[in-house]
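Below is one structure, written out as structure tokens; the observations come after it.
A single protein chain has been omitted from the complex, and every remaining protein chain is retained in its original position.
For subunit A:
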Amino acid sequence: MTLDALSPRSRARITAVDWSLLAADEGKRLRALGIEEGAEVTVAHRGVFAGKDPIALTVGRMTIALRRAHALAMQVEELA
């Protein structure tokens, strides 16, 4: 499943990222923020106006906002 399929409060590990779906600088920025293969993330919030977009992720002690378009490029396995 992709990161986009997760609902708020669920925790997951990123297993694979298709970097080719992301712009080069966006990929760089995501990696710089620790969002890459092996990272454990929690979906903290999902979009406003019922659009489910953007997504706020908790990574370590940071909260990062990104879009569904980015989340769709990331394969995850849900953690209990």
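The definition used in the following text is that contacts are C-beta pairs under 8 Å (C-beta built on N, C-alpha and C of every residue); 3 or more make two chains touch, one makes a residue touch a chain; residues count from 1.
The definition used in the following text is that contacts and distances are computed from a predicted model.
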{"item": "Which of \"Glycine cleavage system H protein\", \"Sensor histidine kinase MtrB\", \"Ferrous iron transport protein B\" or \"Methionine/alanine import family NSS transporter small subunit\" matches, in UniProt, the chain that is not displayed", "value": "\"Ferrous iron transport protein B\""}
{"item": "Option touching the unshown chain, where A:16, A:62 or A:79 are the choices", "value": "A:62"}
{"item": "Contact set of subunit A toward the excluded chain (per top definition)", "value": "22-23, 25-26, 28-34, 36, 44-51, 53-54, 56, 60-67, 69-70"}
